[in-house]
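Missing here: one protein chain of the complex. Every other protein chain is in place.
The letters A, B and C name the chains in turn, as written, and every chain counts its residues from 1.
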Amino acid sequence: MSTTTSGVLSDRHEPLWKRLPIIAHVRRSVGLQRGMLVAGIVICVAFVVLAVFAPLIAPYGYGQLSDDDGTFARQAAPSAEHLWGTTVGGYDVFSRVVWGTRTAISVVVVAVVLSIAIGVVLGLVSGYLGGWVDRVLVVVADAVYAFPSLLLAIVVSIVISGGQSSLWGGILSAGISITVVFVPQYFRVVRAEAVRLKSEAFVESAKVVGSSTPRIMFKHVLRNATRSLPLILTLNASEAILTLAALGFLGFGIGPTSAAEWGYDLNRALSDTASGIWWTGVFPGAAIVLMVLGITLVGESLNDLADPRLRTRRRAGRSKAGRRGAGSTTTTTATTPVDPQEATA
Amino acid sequence: MTVLTGDQIAPEPPAPAAPRRRRSGGGGGLGRYLVVRALLIIPTVFILVTLVFFLMRVVGNPITASVGDRLTEAQLAERLAAAGYDRPIIVQYLEYLGQIVRLDFGTTATDNREISDIIVTYGAATLELVFYALIVALVIGIPLGMLAAYVRDRWPDAVLRILAIFAYATPVFFAGLLLKLTFSVWLGWLPLSGRADTRIAIALGRIENPTGIYILDALRLGNSTITLDVLSHAVLPALTLGLLTAGIFLRLVRTNVIGTLGSEYVDAARSRGVSELRLVRKHALKPALIPIITVMGLQIAMLLGGSVLTETTFGWRGLGFQLQQYLSARDFVAVQGIVAVLAVIVAVTNFLVDVIAALIDPRVRY
Amino acid sequence: ASGGDAADDALNGISVGTTDVITSLDPAGSYDNGSFAVQNQVFGFLMNSPYGSPDVEPDLAESAEFTDPTTYTVTLKDGLTFANGNALTSSDVKFTFDRQLAIADDNGPSSLLGNLASTEAPDDKTVVFTLKGADQTWPQILSSPAGPIVDEDVFSATSLTSPDDIVSGNAFSGQYTITDYSENESIQYAANDAYDGVLGAAKTDSVTATYYTEETDLKLAVQEGDVDVANRSLSPTDLADLAKDDSLTVHNGPGGETRYMVFNFDTMPHGATQPDADAAKALAVRQAVAGVVDREALAKEVYNDTYTPLYSVVPDGLTGATKPLESLYGDGEGGPDVDAATSTLSSAGVSVPVQIDLQYSPDHYGASSDEEYALIKTQLEASGLFTVNLQSTLWDTYSTERRQDAYPVYQLGWFPDFSDADNYLSPFFVKDNFVGNHYDSAAVQALLSQEIAEDDETARTALIGQIQDAVAADLPTLPLLQGTQIVVSASDVQGVDDTLDPSFKFRYGALSR
Partner (left out) sequence: MTAGPMDQGASPVRHAAHDVPRDERDVAVGITDLRVTFATDGGDVPAVRGVTLDVRAGEVLAIVGESGSGKSVTAKTILRLLPETAVATGAVVLSGQNVLEIGRGAVRELRGTEVAMVFQEPSTALNPVYTVGWQIAEGIRAHGKIGRKEARARAVDILRKVGIPDPETRVDYYPHQFSGGQKQRVVIAMALVLNPSVIVADEPTTALDVTVQAEILDLLRRCRDEFGTAIVLITHNMGVVADLADRVAVMYQGEVVEQAPSAALFAAPQDDYTKRLLGSVPVLEPRGAQVQAVEADRDVVVRASGLEIEYPGRLGRGGFRAVKGVDFSIAKGEVLGLVGESGSGKTTIGRAIAGLTRVTGGSLEVLGVEMNGVHERDFKPLRADIGFVFQDPASSFNPLLTIAECVAEPLIVHGRAGDARAARGRVDELMEAVQLPKAFGDRYPHELSGGQRQRASLARSLALEPTLLIADEPTSALDVSVQARVLELFRELQTDLGFAALFISHDLAVVNMLADRIGVLYHGDLVENGPNDQVLGAPEHPYTQRLLASLPVPDPAEQAARRRRLAELDARAAAGEVA
């Protein structure tokens, strides 16, 4: 694909804020694609707000078992005092769901930042330099990739946390164990890009000019190799949430007194749910689903927008002013729209 | 769970560029390619086994894990020494490699079972589950993915895609719980857990040379009650794991079919008057299948990973479930053995997928 | 064979569900409840406890007695056979114990036989055990996981025998034989006509056991009628829900499982290696903790009364058990008393709040540990006397680190090997015990060696009482909760309560419809 970045960069002369990744994407999107992207962004932003303002939003702490009125009832049904009821441990479900956002987002950030940093550097070096380093790294990455990722995450998280489940210990070990699973993915993608870019004319032209290898790698290859990262980033973010939940569910996560974690809450809610106590499981479960849904919507939309084959475009034949509510076509008498069914470019 | 989609694995156009390179080899090319490709399985397995060996040594040992709250320090040390766990780790590693080379995976530390025995017994269960799930995923994912591509960017497409995301976004254990409550407890249509009713499981265990794949054994018995029971037990786990995978497949098929729909040969066929539906069914799907199959091969690793949670949720005693149990017991011998076998399975699957992709793509035929 | 037969057999029988995990059918290869639960159904013992009692009586034995303090002589019943028809003789008994010691499997119970010097079989019916030291618990040990009698013609003398060989060899000597065995999935039992021991013949010919992986599945299974009896483990929530079901009965029996906190005498506040070391202050801290914890609340709120408060290191129901902690600390009736604890601390000169690093393991003693320790933390902190830094660690690391003095105060639990009070005392308080918390009381150790050798029943009971008082005063461990055995059964199943006894052995042979 030689249309490398021209599409993404769009117009240099637009004001900066209009060129920021997500905003630029929204502006370029159209119709259902815009709907999905915006829905995803709204969900993600909502969760970020929840996370940032958790202390203000949540009525109680994540590990709080009592307030001035005494100890909380266990497995209490939703009420004015406990909007979404309480768990078997006597925690307030609503508060734990809100605080859980913090944990989820922290883990996502740790996992994504680490895996990008490691994966990108390894992928770049491996793809650009090639040779035996490349071959070894590829085999190792493939091997790690072939490992059932959840198990790898479990083992690594035990190794890292030493079995301890403190807040930061838990977040870091979950984050790092997810990193181990993700690095091969970033590695693959960046390496493929590096291999592709290596034979691009502009890299060769830097080579003929006599640029040093590190200069080529970082100035020319790296900056152009990152185009698919936002997409994988969102995909991995949602996987990170699911992996964290699975770790918590299987009992390898963060303890309830250290932080709120949805997977753990779901685990503890198993027998509740089977006993007709629905509120302890449904809310954390829904939180996981919703957050993954939001991130995936954003990711898929970014993917579609980045891929010229997948991107929907606005229909022509309308004035600049009419650009806003694009998506459907109003056919003027003189205009004969080409049938959308047929033209699947 | 690891979700990779076609556009990440093969960011370039859907036309299978990779296999084409292999063409120039002439007569012996495919054979040699296959041999080299098959040999690559060895380092993969070696790396995994090594990784698991050292990771597992860090996380503890089965003896402390099982009797750590009963024995005195001295008694414990004595048992550790008897089991050889006090020797330098490198010695243990070399010994283990020696065993592996002789294809002797050892016996589990916690319950003294031959790894090979475990693989055969529980592998059959996992195989059955993964097979069902794959069927569900293919039957649902591929047609719906094609449909979504066909009606792209209109509301049915959006609905399908959001459903697909839901399928993927719902953690297996949560989906499993909801399904169980709905179909087993509330409606009472399907059994709760396990692979068969206890009595039927016993009956199946009694037949001569059981395969361990219940549905095969049940069919061999020819008893419809038993077959039905076995099938009804499989419905929920297969749906849980299958729907998750179907969501991923749907997305993958949609993306790739839209990709191939944009290629010139589709336009060329269109210019010959071929109908739109036929374009999707014939011209877009088959070329799109090549990257799809490659990714599906990678999904096998994911399916195996996903089967851990599914098996746990549904009491389906397969390798995934067993692996998690052994992991909790810190039984490194068992974990190493099972992982080694899983690694071989994944590597071999990927190898086979390459071969299948080659068979679909006439350009790599020799 | 067709599936029909098995189905018909089982229809008349009783089906039991459990979440137990079996590691080995061979008694030499397991030292865990799940495996022992199966072995109890299918292997006879020389001594065994009858329904309803913690104390042992001859089972396969005709008679058994100490012929001198270190010699225990057993005479077997006449005409004993295994289910496969092989004669069960003293040679099988000698084989059983020799093989335990020879195999000494990593996961086996051979450590229970540490006191056994030799086993002799002078004639077909006589077995003579020679002990290294006087040991009044020996008859109990014969009923422990080390004691199931196995067939020397089927079992290997030097290595573990596979379940397939045991089942196909039909080498069973207990109330039941196993006709189909699928490890951790299902077991089909059939009554063993050859058994002629203290428990009598099984009341039901055919029992099917199903192994569930999830508590919730077991709960739903018994609720839906898929199984008649659900035995271990159901979560408190599940039990509360099942109790509402009219077609089911929830049975409670005494349990041998105990939960307690351990104080590391070196690293606890004011412990021996601390900069502010002071034995008296350390004791005051322990006493204050003992006075502040509210066991009733723990049992009720966290465990829905599936655990009961424990006021001694020896659980209620065992011969010799007392409740010294009830009166010693708190309000004198088992409840907490913050004022008393405050004065204990201030009179010892301990400055409050005392910082306590409290450790527990979330994955070994059940998921409710999280709630249990969160509540303990809340209780301790609510008193204003303590600030608690609560930390959980996965079991494997936990059980290593606790021995390395990493945890000042931490959670442990105990499940007995046999139903004798000594099993709750000696392993904990002899020199070089398994707890390893640097509690080293010469007085208690002297009492223990006296108790173990004392062959007079009453005198021994008195000694056991004294030891309980002594450790209640020193508080090396703080007993918190005692488990109950809880079984949920369909209402038409009888005999459940007969076997929910302080022997802690659940025998299917007692069940009937």
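The criterion applied here is as follows: a contact is a pair of C-beta atoms (placed from the backbone, for glycine too) under 8 Å apart; a residue touches a chain by one contact, two chains touch by 3 or more.
These numbers were taken from a predicted model, which means no experiment stands behind them.
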| item | value |
| --- | --- |
| Chains on display which the left-out chain touches in the complete complex | A, B |
| Full-complex contact with the absent chain, from B:V58, B:L178, B:V274 or B:I356 | B:V274 |
| Contacting the left-out chain in the complete assembly, out of B:R70, B:H283, B:R317 or B:R330 | B:H283 |
| Absent-chain interface as seen on subunit A, which is shown | 2, 4-7, 9-12, 28, 200-202, 204-212, 215, 219-220, 223-224, 313-318, 320, 323, 326, 329, 334-345 |
| Positions on subunit B contacted by the hidden chain, ascending | 15, 20-25, 29, 32-33, 36, 263-275, 278, 282-283, 286-287, 290, 360-363, 365 |
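Criterion: only the chains that are shown with their structure count from here on.
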| item | value |
| --- | --- |
| Whole-Å gap separating subunit B and subunit C, where each centre is the average of the chain's CA atoms | 40 |
| Distance between the centres, which are taken as Cα means, of subunit C and subunit A, whole angstrom | 48 |
| Per-residue multi-chain contacts in subunit C, two or more chains | 214, 220, 363, 395-398 |
| Interface hub residues of subunit B, defined as touching at least two other chains | 59, 185, 312 |
| Residues of subunit A that touch subunit B when the two form their complex | 1, 31-33, 35-36, 139-140, 142-151, 154-156, 158-159, 163, 181, 185, 188-189, 192-193, 196, 228, 231-232, 235, 238-239, 242-243, 245-246, 249-250, 263, 266-267, 270, 273-274, 281, 285, 288-290, 292-293, 296-297, 300, 303, 307, 309-310, 312, 341-342, 344-345 |
| Complex contact set, residues of subunit B against subunit C | 59-75, 79, 82-83, 109-112, 180, 184-185, 188, 191-194, 198-207, 221, 223, 225-226, 312-313, 315, 317, 321, 325, 328, 330 |
| In the complex with subunit B, residue positions of subunit C that touch it | 1-7, 10, 15, 21-24, 29-32, 104-107, 111, 160, 180, 182-186, 188, 208, 210, 212-214, 217, 220-221, 224, 226, 363-364, 395-400, 403, 412-414, 427, 432-434, 436 |
